[in-house]
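For this depiction, one protein chain was excluded, whereas all remaining protein chains were kept in their positions.
Chain IDs A, B and C follow the sequence of writing; residue 1 opens each chain.
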């Protein structure tokens, strides 16, 4: 199929290349002309503006927006909505907040446009491994786009088939690495929860390795101290243990390179999905202590001392005359 | 009564003085001869050793040990057990682990000695306000010591009487500020939970003030930003609000002195009771998320970046090529 | 002053009565005619509609809205905005979300109306003890209303003065139990954080008493088991301990009545402020594990078994063939 790709960063560029490798045609636009040129060198048709891009697409046109969530995505979709022709399909492949999708889908529907939200996981490895996709939108549009998703997805590969899946209750596309989750917004909703879980999984490993490492220190009494090789521990857990996972694979790679992880300072960013997951938990009154603690650990990693810590010290000084201990 | 006070630090010295002010006699011992001299100047009979102290007490002797929990308390009580005479009473007024009390009480009972554990709250303010005490031991011994506890306790004062207390179900001493909680160990157990709760209360205020303060920053959009006076907020909450408390009073004092709390670095110590409370929660299978999070916040306050934070960064680099954001 | 009180429920009715007792005049309206009649019997001037209420007020009129946060407050304020005359003052004394205040204040300002948000703490005891108030709005309006706030507030009473308050840095009203926190929205913002802290304090006590109670059970080995009197423990902690507070006073009252608390099922409600506090923490990137865990404990208290619990059981069955243990 012929797809207009708007946003040629790490994600958009790689997806365009995977699509071209799968036989699709890409019309490419980015505010950064170098990015457009680079993709044109790889076979895409360059566009100099959104208008220009539309003129190079068929009808209905497929606009795939692959930009950071927030204002830039919002204004780009508004512009597209103005340029598009009835029947066109606008895809937000970024990490938008699902309530924005619901709102946009309604607004675009009034102009005869179809809105599809695609949450993708797989990171920088996706071009090679394929992208795991969670898709929201109306059935006809999602079905129409199937060749695109099929190309982007990892396919069944050699991952073991889940026993017991009953054909009439499940979506066969799931085994190829993508699902039609429901109406507009549902794709990003599922992706949002995916990221919330991701934070939790990561923090569980982080805390475990932290306890392992702190067992090696000479602050521990000698007969209780170990000299654990964290690199080997990560490696052995990859092999037959209950906690094997792709995130553990990545940890094993990082530790093999430098067990002390000295290239990292330990200031950990968080993106919107972690926070939105907690918003959803609260809206739906679901306790989510682990997901929340994972998010807060990231906030805390970026703060030297909190003001709250000082309030604690001030109270302790107040009732016990305690002075602070040196760190 | 005549009491041998062993350990004349901030707590022991103040308690001895309150006891003398209440008409009791103190025989005083400390490894630090200056501390003994200071108390002797205030009216205590000095002792040069535990042996000497025993010789200056009546029978049964009352040994009040007021030392930091741990090895020093343990070895001192062992020495006393060797020096004591059948019928003597050994009081641990420190913050020992309640299982140590249970063990010691058994061991001392075999020698005809009575063991009493006294958990005290009130901090440096206790000399003036009186000490809130939670006492474990056998009934006869605790009753015998009542004049001591009565002097140390704050008494009923002007604290409003709790309506509905039914005479035959409650201990009248509670209204004077002390209770006989049960057998040996129970005094420190109740004090331990007291401290666990204390950590939770403190952290609740700390987080609240942290959120208030962060609302003042220019990182917040101007039309959503405030310029809150934290000193006044602490003050107003003392007056008729649901969250008024003594800890809030202390916070109000600290903020009035310096709202930025600049004398504090925010490295917050924790003592054994916080940890033991979580041990008890786990032993008894009671979920205690708040008390645990409060304890962990203190650990975290003393660490620059955890190794776990670096593990997170390493994973993020692994799957997304994310580089760390500057703090 | 003459005040139009809209909403005569537990809070509004009591506040109106305290105001009248303080010499103010109340024009009263409620959708429930019986509530209007009851207040009229106590001296208020009854109104049959918002229009009627306006006609009985002077100019500028003072409209005090005391309704549950949400739609009813929103629509009532919209109606008032239509009925009001330029210069009128509209007070939201309920628990509105502070961003709604900011929005409303802007909208009302365009019509020449002044908007004031008042967060109050004190619950059903406020009529007698006075209300702790946190006020947002423009300075002139808040100053104009001072006689009202002064009457509603608890006053300095016999609460010990905080040492060190420096006159030119603080608001003297704080010592009488109310503050002008800043522009519209800031009153409810401070009240919101107050409630967030309240949840944390309550949960800290709850967990502590839970551990105490579970120490009494015969599941504990006999030589480690106690028979703790929770009623006396709550009482003694009120007296000289670090964790004394008004919430503890209330706990002591409840335990004195029935230590087993059998009248309560343990399904605990939460209102908007707890959730909004976490929203603010996330918006401002402040870790708030204790406040969040407190909120989630309430959600959890209202659920029998979560679906998540079943997911855990399903995984355990999957990897270990574990069957569930009976509760």
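A few points about this structure:
Note that in this section a contact is a pair of C-beta atoms (placed from the backbone, for glycine too) under 8 Å apart; a residue touches a chain by one contact, two chains touch by 3 or more.
Computed from a predicted model, the values in this text were never measured in an experiment.
In the full complex, the chain left out of view touches A, B, C.
Only one residue from C:78, C:128, C:223 or C:309 touches the chain missing from this view: C:309.
Within the whole complex, the absent chain has one touching residue among A:94, A:123, A:137 or A:266, and that is A:123.
Annotation: of C:67, C:105 or C:247, C:247 touches the absent chain (contact as defined above). Residues of subunit B in contact with the chain left out of this view: 242, 275, 278-279, 282, 285-289, 292-293, 295-297, 299-300, 302-303, 306, 308, 319.
Contact between subunit A and the absent chain runs through residues 99, 102, 121-123, 126, 129-134, 153-154, 156-157, 159-160, 162-166, 169-171, 173-179, 181-183, 185-186, 189-190, 193-194, 196-201, 203-205, 207-208, 210-212, 214-215, 217, 219-220, 223-224, 226-229, 231-233, 235-249, 252-253, 256-257, 259, 277, 280-281, 284-291, 293-294, 296-297. Hidden from this view is one chain, which touches subunit C at 10, 123-125, 202-203, 205-207, 209-210, 213-214, 246-247, 250-251, 253-255, 261, 264-269, 289, 293, 297-298, 300-322, 324-327.
One rule holds for everything that comes next: only the chains that are shown with their structure count from here on.
Ranked by distance of CA centroids from subunit B, the top chain is A. These two copies of the sequence, subunit A and subunit C, are related by a rotation of 180 degrees on CA atoms, to the nearest 5.
Shared interface positions of subunit A, defined as residues touching 2 or more other chains, are 289, 293, 297, 300, 302-303, 306, 308, 319.
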